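One protein chain omitted, others in place.
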Amino acid sequence: MQMTMVEALNSALGLELERDRRVVVLGEDIGPNGGVFRVTEHLQEKYGEERVFDTPLAESGIIGTSIGMAVYGLRPIAEIQFAGFLFVCMNQLVSQAARMRFRSAGAYSCPLVVRAPYGGGVRTPEMHSDSLEGAFLQTPGIKIVVPSNPYDAKGLLAAAVDDPDPVLFLENIKLYRSFRADTPVEHYSIPLGKANVVREGTDVSIFAYGAMVNVALEAAKQAQQETGTSVEVIDLRTIWPLDEDAITASVAKTGRAIIVHEAPRAGGVGAEITAVINERCFYSLLKPIARVTGYDTPYPVPGQEDYYLPTPAKVMTALREIMEP
Amino acid sequence: MTIQQIDPGLVPYQILDVEGNLVGEMPDISAERLLSLYRFMQVGRVFSNKIIALQRQGRATTFGSLAGQEATAVGLAAPMQPQDWLTTSYREIASLIVKGVPVPTLAYSFRGFTPENWPAETHCLPVQIVIGTQMLHAVGLAMAAKIAGDPVVAVGVCGDGATSEGDFNEALNFAGVYQAPVVLVVQNNGWAISVPRHKQSAASTFAARGEGFGVPAKLVDGNDILAVYDTMHEAIENARAGNGPTLVETLTYRIGAHTTADDPTRYRDAAEVEAWRAKDPIARFQKFLTRRDLLDEQRAQQIVSEVEEEINEAVRIAEAMPPMAPDSFFDYAAAELSPRQQAQRADLLRYTDQK
Partner (left out) sequence: MSELKLADLGEGMHEAEVVEWLVKVGDTVKLDQTVVKVETDKAIVEIPAPVAGRVSEIRVSNGQTARVGDVLVVFDAPSSTNGDSTASARGANTTATMAQATTPASPVASTTQAPAPKPRVLAAPAVRKLAFELGIDLEQVTPSNANGRVSLEDVKALAENVKSAPIASPAPVGTRFIASEPPASETEQQSIPQAQDERQPLTGLRKRIAEHMERSWRTIPHATAFSEVDASGLVALREALKPVAEKRGIRLTYMPLLIKLLIPLLKEFPIFNASLDDERREIVYKRSYHIGVATATHEGLLVPVLRNADRLTLLDIAANVDRLIEGAKQRTLTLPEVSGSTFTLNNVGSFGGSTGTPIINHPEVAILAFGRIEDKAIVERGTVIVRPMMPLALSFDHRLIDGASSGAFMGRFKELVENPQQLMLDMI
C-alpha cells in the first residue's frame, strides 16, 4: 500500500500496540490530538488512554518515568515533541537510560524507544529543526536510527521497539509527507545496524541518512548525466552503531567517500565515518574524504535555512572535486 | 527541630519522643517485628561505620555515612511488600538491606566493583548517584504497575538537596497527574554537603510543597522509627488501594560527613551535631523497648556484637570474592555488542596482564 512516512509510522505503532500488551505510547499532545505531526493519530481511540496517554510538558519527566516503566517490564515508546528538546532530558537519557543495564550488571535493562522529529527545510521556529544526533555518538548505550523513507521507517521502528536497549528514533519532518512509497500493511522488521545500498556505483561512495539520502541520489543522477561518474549512495539507516562493514566495503571499491548530513560538521557522524575509513580502508583512498554538512553555527532562521542545508548543488561540487585526479 | 525546618512551629508527626516515651498511638507491630526493626537499625549503623573504617584503610571507595538516619532508612522500607519497588539515593543502604539485598553484595560494591549478582527480585534499583533522577523512576515504576493492574507500589527516596532538582518536581507533578501508586520520601537531614536546608528552599517545609502538585503530604519525625514506619505503612497501602501518591518528609540529621571525602567541621557547628546526638534514633528506640521489657542492656550488647560479627563476616566474604574481570564491563554495555565494541574488548585484553 502507498503510504507516507507518517502513515507508515502510525501503522507501525498500531501494530506494536496490537501485538504486545507491554507497549505503551506517551508524549505531549499524542492522545486526542494524535501528535503535532499526527503520527499517533487515532491510537488512543483504539487502544485506550491507559496505554496511549498525554504527559505534562516535561521532557525529563517523560523520559524518567519511561525508564521506570521500562524497568518494570513495559515497552514504552516516548515521544519528545522535537529533537531540539532532547537536551532537556539529556541527563535521564545519558546517565540513566543508557546506563541501566551497565549499572546493574544486567539485573535491569531499559527497552525504551524515544521518538523525535528533526530536520530542516520546513520553516520552523527556533530549535524545532535542529539535528542533535552527534551528541549521542558520545553516549555509548543508546542506538540511533534515522529512516529515509516510509518502508524503512515502519520496519526500523518495529526493530527499535523489539530492541532490549534504548533507541533514539529520529524522524525527518520534511520526509513525513513529502512522498508516498510502497509499504506493506502487515508487521515486518528491518534490522538495526545495517546500512542499505540504495544506488550502486564504482567511482564514489556517498554516505547519507534521513532527508539527505534523496539529496545524494539527486546529485548522483546529475553526476551520471554530466560526466558519467558512477556514484554509489548508501543510506546508513542506523547511525549508531554504524555499519562499518558496509562503509569499508564501499570505499574499498570506489576509493572516494563523501558524507552528507544536516547536522553541524564538528564531531558529527561525518567525523566518525572519516575516522572509521581512516582506520579500516585508508589505503584504498584516492582522495581526501569529503563532508557536506550543516555549518558550524546554530541553526539559522527560516529565511536563511535553505543556505545552511546541504543541497544537490553542494554535493555536486564535492563530487566534481573528488573526481579530479 | 531546628536546622531542617524553616518554620520551627510546625510539629512533625511523632510516636516516640526523644527519651523513647510513647507520645502517640502505638501502631500494630508485633514484638518480634519491633526487635527486628531495632536490629536493622543497628545493622545500618554498624555497616555504615565499617565501610568508613575500610575506606580509611584503603579497602573501600567513597561512602556516605547514614549515621543518625537509621530510623528513616529502616522505617521507610520495612512496611514495603516484596513486590514493591524501591529507588534510593546513596544514603539509604539500610533500606536496601531491609528489602533483602545481601550485605556482602553491598560490601562488594564498595570495593569498587559492580555486583554481578544483584538480586533483581528484591525490586531495588541500584544506588543512584545522579541527584533526584530516581524519583522519576519511582513514579514510572508506579505508573507501569497501575497500567499493568498489579497491586504494586513504588517508593522513591531523596534528600533535601534533591528537592531543588527539576526531576524531583517533575516526579511530583507526574505522580499527581497520573495518581501513581508511589510514595515519594524526602529524607531531610538538614544538609546538602555544606549547604543548609534554609538555603535549599524558601518553602516552610518540603511536605508543604505537595500541595502545589496536588499530592497529599506528611511531615514526620525522621528519628522516630515508629512514626516513620506508621506513616509509610499508611501511605504505601493507600497507594496500593488506588488512592494515589503521598509525599513524606522525614526530619532527621546527618551526624556524619557528607561522604568520606568531606570535612563537616568546616561549615557546621559542633554544638549542633551534639544536640542531635542527643536525639539519636537507636538510643530512643532502645529506651522504649527496654521499658517494654523487650530489651535490656545485656541483650542490646549481644545484638550489637552479633551484628558486628555479621558485618565483619560480610566484609570477609566480599573481600574473598574475586574482583571483576578487567573487561567485564563490556558484558553490560549492551544486550549484544557491536563488532566495534567486540574489537575494542579484544584490544583491552592485550593489556590485562600488564597492570
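Observations, loosely collected:
As written, the chain order gives the labels A and B, with residue 1 at the start of each chain.
By our rule, a residue touches a chain if its C-beta (ideal position, glycine included) is under 8 Å from a C-beta of that chain, and two chains touch if they have at least 3 such contacts.
Note that this is a predicted model, so its numbers are computed, not measured.
The chain omitted from view is touched by exactly one of B:30, B:57 or B:298, namely B:57. Residues 49-50, 53-62, 110-113, 260-263, 265-266, 312, 319, 323, 350-351, 354-355 are the ones on subunit B that touch the missing chain. Although one chain is not displayed, its contacts with subunit A can still be listed: residues 255, 282-287, 325.
Assume only the chains that are shown with their structure count from here on.
For subunit A in complex with subunit B, the residues that touch the partner chain are 24, 50-51, 55-56, 58, 60-61, 63-74, 91-92, 95-96, 101-109, 140-141, 163-165, 193, 241-242, 244-245. Note for the complex: subunit B touches subunit A at residues 85, 87, 114-120, 125-126, 130, 133, 135-145, 147-148, 154, 166-167, 170-171, 173-174, 177, 329, 331-335, 338-341.
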